[in-house]
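One structure is given below, represented as structure tokens, and several questions about it will come after.
Now for chain A:
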Amino acid sequence: MSFTRWVTIYGPTYATALVWTAITALAAACGAIVWGCLLLLLRLSGGGWGARAVDGYVQLFRNTPVLLPIYLIYFAFPLIGLPWPAVVCGTLALILQNGAYVSEILRGSVNAIDRVQFDAARSIGLAPWSTFRKIVLPQVLVYSIPALGNQIVLLLKDTSLLSAISITELTMQAKLLTEQTGAAYEAFIVVAVLYLVLVSGTEVAFRVTHRAVRWL
Partner candidate 1 sequence: MPAGSLALLTQGAVVSLLLAAGAIIGGTLLAILLAAMAFSRFAAVRIVYRVYVYIVRGTPLLVLALILFYAMPALDLRTGPYIAGTLVLIIYTGALFAEVFRGGVLAIPRPQWESARSLGLPPLAMFRKIVVPLVTRYTLPSYVNVCVMTFAVFTILGLAAAFYFVMCFGIDRLGRMLERHLALRGFAGVRA
Partner candidate 2 sequence: MIAIRGLQKSFGAVQVLHGIDLDIADGEVVALIGRSGCGKTTLLRCINFLEEYEAGEICLDGEPLWYRPGSDGARRRVPEAEARRMRQQMGIVFQQYNLFPHMTVLDNVVLGPRFSQAVSAPEAEALGRRLLARVGLEGKMAAYPAQLSGGQQQRVAIARALAMRPKVLLFDEITSALDPELVGEVEDVIRSLLSDRIMMVLVTHAVGFAREVAHRIAYIADGAIAELGPPSEVLDRPKDPGLKEFLRRVRA
């Protein structure tokens, strides 16, 4: 069947899947950034054991494949009495995984902040939490924008793995359509194009934000 016909027939089906991809990606991205900030806070304020705990967490999630937490949470949570829907499990797994990477990105940016600023903050009597909130965090987030952009793009692509737990996002949709109609080329090329659009959109969004914020 011709390409245009395919698109007109299955357009709406793809649209739903696209929304699922976008929603999970957005939710996981926000969650991962917040979780990464919390991990950073723990690292900075927890003294020796805080930093070690966060390091252990990061090592754990860095050295295991992304699919593992997804499967684990999806299959194990019902067994411990938390029968959450697949979407929640998948998003949670993505948050835990990417939060580790986000905290590493933020850690790199913290080192870029001049030590002098901490001395200045202490000498005006600023409490640690306020120092973190008003001095560390804003600068760290601004410095991290390019690297965070990269990470969010990776997260966006990782949403395709949620197809493994039967969430009907773009990749799952492509598989379903292939099984239904046998038209593998059409099914997957449309999905690839949609991913490219999402990825480009995200990259542009981060570039624009980076430029805008640097002006301030």
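Note that a residue touches a chain if its C-beta (ideal position, glycine included) is under 8 Å from a C-beta of that chain, and two chains touch if they have at least 3 such contacts; residues count from 1.
These made the cut because all candidates are chains of the complex that A comes from, given by their letters.
Note that the coordinates shown come from a computational prediction; the quantities given were computed from them, not determined experimentally.
**Q** Which single candidate from 1 or 2 touches chain A in this complex?
**A** 1
**Q** So in the complex, which bits of chain A are touching candidate 1?
**A** 63-65, 67, 157-161, 163, 170-171, 174-175, 178, 184-185, 188-189, 191-192, 195-196, 199-200
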